[in-house]
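A single protein chain has been omitted; all remaining protein chains appear in their positions.
And now, chain A:
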Amino acid sequence: MIQDVGWKVGGKQGEGIDSTGEIYAIALHRMGYYVFTYRHFMSLIKGGHTNYKIRASNRQLRHHGDDLHVLVAFDQTTIDFNWNEMVDGGIVIYDASAFEAVKPSHRDVNLFGVPLTEIAKQAGNAIMKNMVAIGVSAAISKLDPEEFRPVVQDKFGKKGQAVVESNMEALLRGYAYFQEHYHVHFPLPDKPDLRDVDHLFASGNQATAFGALAGGCRFLAAYPITPATEIMYWVLEQFPKYGGVVVQAEDEIAAINMAIGANFAGVRGMTSTSGPGFSLMMEALGLAGMSETPVVIVDVQRSGPSTGLPTKTEQSDLSEAVNGTHGEIPRIVLTPRTVEECFLYTAEAFNLADRYQCPVIVMTDLYMGMSFQSVDGFPVHRVRQDRGKLISDEELAKLGRFAYQRYDASVPDGISPRALPGQKNARYVALGNEHNGVGLEVEDQETRVTQMRKRQRKLEGFRHESGVTVDGRQDAPYALIGFGSTYGVLEEAREVLESQGLPVKHIHFSRVWPFPADAFHDAMDGVRLALVTEQNATGQLKRLIREQAGYHDVLQSCLKYDGDPMSLKEIVHTAYQTFPMGVLN
């Protein structure tokens, strides 16, 4: 039985590849499939190869899949670039009006020419070749072309009904052409039962932005940067309805300082960025830590260093997130595993920032942020707002003038109540200089040590549901370990390995700092060998685990840093090489 189908459309950047993929993906989602998408694109506007991959399945799979069953190619480059993903017997549809396709050698792949551009012209405009391609794809998978109408309506409705009709016309002509000329099909899996499911389609970036709004964030300052900008887009659409402010800052330094300013004044504020911007924020991260001002920073990682591969995914900011800024501050680093966790943990990030009065970094990546996928609803009922220790006007009235100490180091947990500007009897200065209890800049040794201890103490009692999850057999001698967006592919890898008789569990970090040491030790119980799978070149997670928990002889690495997302094959292959089949009991 078919479990899932891989479909991809490719061509030159600027040819509408994205919107083609988007329409097909949303249509499949609305028809009742689980859909996962991945966009391959480059840092330019016109030209260059781009493609949009869709995996449609009958259960929730949090990965775009290694395999490709149907490829729609607007140029030969698309075929050359993608054929190695294709399964035997896969179908390539190419635009026969534009080029004569050359078949990749030694591959059992079926090439079908369809004059996509010509048919589009007949329908009214060559630009609609994408819609013709969708019609052809629908015919290949035996879908009812009329099921695309609501999506086409949503996409083109604001351009007028005539545009909707001509696009549908192009789609129907493509459908008819393929039915008339070819008799091959690639059916989709049976549809899953979605009766009790709120079947939603969202990206990690959208979920992050939604989580912020739900968590009470009403201030975003950000600077445009791939792959984080979509957070800003979503917030720009929603914040004005809920009395929130969005500022497009002049740079990332301004952005984080603004977010700190908003939090100082008592409004939940955040900034969203990617690697280069995150690096620019390092000094201000220290200010938030030192002045004990809450702030939430979303880092949608991309390939570094420097400008790196701006449109490609990576998980190489982990060390920076955990250690970045000069000096030492308390901070929290969350690494949501799923789109649902992007929502929930971003909402939670504001509670943690307020409760512990320190910066909270929500670290996702391009793969998580920009991939749209079907999810079973968002856990909105789990969102709550906890402002942490805020001193009330009544308490301040009792204290009287000049008695309030913003940085009172005598509190056992190190977390002294905040006052907000405007409150009487609580005037204080938040500052990045070392300071005493009332917030005066001082440099004596005793105060320095007392205040450093106060800040460090804040996270000693840290408690949060995020941390480490374990999937699979608890007693397995082998483990796959990862953090953040690789959760889905590692789960699939675990299933594959288990089905081959390899006893393996999957340990995944949804928080890397404070390091969830106890939960990790529990998870590692009985593990003899573990493969730390991460998208960077130096094994940053493995180094962190060794530093925080040990296991020097147990941990091996599976690394990927070529810009592409982890593939299932790579993990499974490395696992076979790492975990001996013979030593099982």
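The working rule: a residue touches a chain if its C-beta (ideal position, glycine included) is under 8 Å from a C-beta of that chain, and two chains touch if they have at least 3 such contacts; residues count from 1.
What we mean here is this: contacts and distances are computed from a predicted model.
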Hidden chain of the complex, named as in its UniProt record, picked from "2-oxoglutarate ferredoxin oxidoreductase subunit beta", "3-isopropylmalate dehydratase large subunit", "Coenzyme Q-binding protein COQ10 START domain-containing protein" or "Urea ABC transporter permease subunit UrtC": "2-oxoglutarate ferredoxin oxidoreductase subunit beta"
Of A:Gly6, A:Gly90 or A:Gly216, the one touching the omitted chain in the full complex: A:Gly216
Option from A:Ile127, A:Leu200, A:Met452 or A:Val496 whose C-beta touches the chain left out: A:Leu200
Which of A:Leu44, A:Ala265 or A:Val449 contacts the chain that the document leaves out: A:Ala265
Contact residue for the chain not shown (choose from A:Ile253, A:Leu309 or A:Ala517): A:Ile253
Option from A:Leu188, A:Leu287, A:Leu344 or A:Val504 whose C-beta touches the chain left out: A:Leu287
Residue ranges of chain A at the interface with the undisplayed chain: 30, 198-202, 206, 210, 213-214, 216-219, 221, 238-245, 247, 249-251, 253-255, 257-262, 264-269, 283-284, 287, 291, 377-378, 380, 383, 385, 420-424, 426-433, 440-441
